[in-house]
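With one protein chain held back, the other chains of the complex are shown just where they sit.
== subunit A ==
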Amino acid sequence: MARHLRFIARTVMVQDGDLDTAYKTLNRILTQDGIIDAVKRKRYFEKPCRERQRKNFENCRRIYHTEMARKIAFVSRTNREDPWLGC
């Protein structure tokens, strides 16, 4: 990136001329690191009030999704040893 870490960060080697896999890998890395989101958001200015609303919304969304995933994982544990064995 610019003069720092040229060809070290955000670089993916292409294996056997397989461009598509390499590009998909690069895209996945960038989305997981939040770079694609940041670039799209910084295209236009985001007012501080809108930024606070968005951060609040993303916080609530994250909490909701983790709790729902936890609930689903708990409810879908069907094959386990009998917890009431002996009663």
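Here, contacts are C-beta pairs under 8 Å (C-beta built on N, C-alpha and C of every residue); 3 or more make two chains touch, one makes a residue touch a chain; residues count from 1.
Operating definition for what follows: contacts and distances are computed from a predicted model.
Only one of "Small ribosomal subunit protein uS11m", "Gamma-secretase subunit APH-1", "Translation initiation factor eIF2B subunit epsilon" or "V-type proton ATPase subunit" fits the UniProt record of the hidden chain, and that name is "Small ribosomal subunit protein uS11m". Note on the undisplayed chain: of the listed residues A:8, A:49 or A:75, the one touching it is A:8. Even with one chain removed from view, subunit A keeps its contact list with that chain: residues 1-2, 5, 7-19, 21-23, 25-26, 28-30, 32-33, 35-36, 38-40, 42-47.
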